[in-house]
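Just one protein chain is left out here, and the rest sit where they should.
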Amino acid sequence: MARIRPFCMPKWGIEMTEGTLAEWMVSEGDAFSKGQTLCLIETDKITNEVEAEYDAVVRRILVEQGGDAQPVGTLLAVFADGEASDSDIDAFVEGFTPAETGVAAKSEKQAAAPPKVTEVARAAGGAGPAKIETNRPISPEALKLAEREGVDLSNIEGSGRNGRITYQDVDQALRPAAKPLLRGTAVLPSEDGDVFATPLARRIAAIHGIDLSRVNGTGARGRISKADVLALVVVDDPASLGARPADFVAGDNAPAVEPFDRIRKVVARRLTKAKQDIPHFYLRVTARADALLELRKTANLVLGCKASVNDYIVRASAVALARHPDVNIQVHGEEIHRFPHADISIAVASPKGLVTPVVRQADRMRIDQIAAETRRLIDKASAGRLSMEDMDGGTFSVSNLGMFGVEQFDAIINPPQGAILAVGAAIRQPAEDKDGSVVFESRISLTLSVDHRAIDGAAGAQFMATLKQLIEEPEGLFT
Amino acid sequence: MAKMMYREAVVSTIAEEMERDDSVVVLGEDVVGGMGTAGGPEAIGGIWSTSTGLYGKFGADRVIDTPISESAIVGAAAGLALSGKRPVAELMFADFIGVCLDQIWNQIAKFRYMFGGKSRCPAVIRMAYGGGFNAAAQHSQSPHQILTGIPGLKVVMPSTPADVKGLLRQAIRDDDPVIFLEHKALYAVSGEVPDDPEFIIPFGHARLSRAGQDVTIVSSGLLLGFCETVADKLAEEGIGCDVIDLRTTSPLDEEVILDSVEVTGRIVVVDEAPPRCGLAADINALVAAKAFASLKAPPQAVTPPHTPIPFARELENAYLPSAERIEAAVRKVLDWR
Partner (left out) sequence: MQLSRDALLRAYRQMKIIREFEERLHEEIQTGEIAGFTHLYCGQEAVAVGVCEHLDVEDKIISTHRGHGHCLAKGCDVNDMMKEIWGSRDGLCKGKGGSMHIADVDVGMLGANGIVGAGAPIAVGAALSQKLDGKGKVAITFSGDGACNQGTTFEAMNLAVVTNAPCIFVFENNHYSEHTGVEYAVGTQQDIASRAEAFGMKVWRGDGTDFFAVHDTMREVLDHVRSGNGPAAVEFDTERFFGHFEGDPQRYRAKGELERLREERDCIKRFRESVTGAKLLTDEDLDKVDSETLAAIDAAVTAARAAARPTSDDVLEDVYISY
């Protein structure tokens, strides 16, 4: 029997209410196969390609490209296999009722109840959970998940006994392909017959130039362990530290005329509106970064991560936001929305333009977790594969141009957030020491752009004082 | 440094220790070989050539050729050890622990504890283990999972001639009973061995044979070489593997394993014994319990299936862990979503 299926305006994330069909990549009568791009849909945040989830034929296009924005759930097209007659399609279009997925529709009916994740996922598919009939062995929870998410079991190889499909198998099938951050090989620490030490202890000792023959081993069977060596790691000459900024180089400034693409249009529209509507004010501090740069070396080694300076600043901002909830806000019309945790948007330059993926609940993450999450988001951004979920929300933004040698700058607030932090490069500068002599120290310029409608000067200043202290005394980032 | 084969490292270490210490005694089936035949003593000299020349040098009192009586061999080693000698007993095939497990499990492993710490049992039980020779189900096994689970024993699985030298010397000098597992397929492998007559590798001290920061691979014995091959191949793609050679499964070097997993967040354990209640499961459980926060993917085990070892070439090849399977497991943890 012919199977007729609706193709509706998708719902990408909780805040999306409508979208614009920017371009159809298929025409009526075209057969398409799973994975083929069907169309481009633009929201106020992102333009996304929509891929086919199954093989079928485009039987009817109901919303042409380039028109007005359509509410989520609007029937955009009808797909079917070849057997359906035109009258079947007509009947289907007539009988179609959009699912109530819009925020407005929901809030009218049950404003108090937050939508459950499962409902959102189901709504995004445009239909309720489809019962899956299968004679393959599958765990009850795996079957529920597969039905809820509409997963095609034929593509899943069961990892359980006798090929039984587990929850983990379905969960893996639902996730995007992994893009592991590879850190590669390392120098093999040679075994030294006279010194009894673990490989990691040898590695740390080599990095810090510690003579193991003088280290007292407290590990198993008297062996020198990681902890024994770390206890001896002393602050080296700060001048030997890395992370020195490159000299500022003015980029090529020759004009090249190029029309805005869709993303740039969205960015332009939103930032213009932000700069025009929001009364910005700016708070600037300079923080000494020597302690942070020093601690970062050892901490990264111990935690087994490659956290960047920016990751530490995200962590510091998150901790400071947790202490100053007045700054951890969104502004919606004449409402201030305060959040219990800091979801920090990080400004990333992607091939498609500026994007701001969100590190969620960064105040609850360790530095290595922040580093891993940031890496994941940057990788996705570079590949142009950020999803709506990755960019949705955010209670604060961090924009860092330090890697370009930018000493300081003022950023435009990313609405509806209340503030954005602009981070400059770590610059070595002379300073007066306690005894009046001149010493060199690394300083980072931090500029907070603040929405004066919701955040007062004093609140912003207190936040900046905390942030400065956390950077200058970074031990607080590990508690 | 001198280049020698794994089997030469075995016999030279025994000879050196017998020379150094009169209490070291060798016993086992055909350790002399040819006794009672027209060919005479040493007509054979041990089927693995791991006792060649010892009889001629040290005589019948210290190089004791035994009948095919595994219980009596291990039992006699127990009695010798309790009486102050340092016996080095040989079981021709590790599979034969089935015949003499009582002496290993209920006797030598337990004396010191049962006797309230008032005895020493410095016995070394050497045995050839492992597959790859189409020797089928009773002559190819890797029984370290059984032996490692026995408190009171130390279990050694060297992977190189140098490790044989340092670990066997430690085994003979050790005051506790030691099971010394020699992989049949390694006997003819050559490597550099330190000349220092006091070169010793302490037990419980794993060796890092490749260094990398993306995946931890843990193995021992023959399979370690497969892991190194895989690590070298993946290094060309920028994938870095820490390859850990356990050297001893009891004591187990937890620290080196956990140190590594805390950096890589991914672990593949490669073992030649079947999967259930085995070394791979043990180490993966350790990692799950003590490095849970560091894990980026579920710990993986590459082991034979839960079957006896088959005979035919095709079957045995399918049974034993291969470099391909190890590589697939490494990619699986890297590609975990």
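Per-chain numbering from 1; labels A and B assigned in written order.
Keep in mind that, in the parts below, contacts are C-beta pairs under 8 Å (C-beta built on N, C-alpha and C of every residue); 3 or more make two chains touch, one makes a residue touch a chain.
Only a predicted model underlies this, so the values are computations on that prediction, with no experimental measurement involved.
Chemist: Who does the absent chain touch among those shown?
Modeler: Contacts of the omitted chain with visible chains: B.
Chemist: So one chain is hidden, and I want to know which residue out of B:M114, B:A137, B:A188 or B:A293 touches that hidden chain in the complete assembly.
Modeler: Candidates B:M114, B:A137, B:A188 or B:A293; residue touching the omitted chain: B:M114.
Chemist: With the missing chain put back, one of B:V11, B:V31, B:I44 or B:A77 would touch it. Which one?
Modeler: B:A77
Chemist: Which subunit B residues touch the hidden chain?
Modeler: 25, 27, 61-62, 64, 66-67, 69, 71-85, 87, 102-103, 106-107, 111-120, 151-152, 154, 174-176, 204, 251
In this section, only the chains that are shown with their structure count from here on.
Chemist: How far is the middle of subunit A from the middle of subunit B, if each middle is the mean of its Cα atoms, in Å?
Modeler: Here subunit A and subunit B have centroids separated by 48 Å.
Chemist: Okay, in this complex, where on subunit B does subunit A touch?
Modeler: Listed in rising order, the residues of subunit B that touch subunit A are 194, 196, 199, 202, 204-205, 207-214, 235, 238-242, 251, 253-256, 259-260, 262-265, 294, 296, 298, 334-337.
Chemist: Flag every residue of subunit A that touches subunit B in the complex, lowest number first.
Modeler: Spelled out, the residues of subunit A in touch with subunit B are 168, 172, 175-178, 180, 182-189, 191, 193, 196, 198-200, 203, 219-221, 223, 225-226, 303-304.
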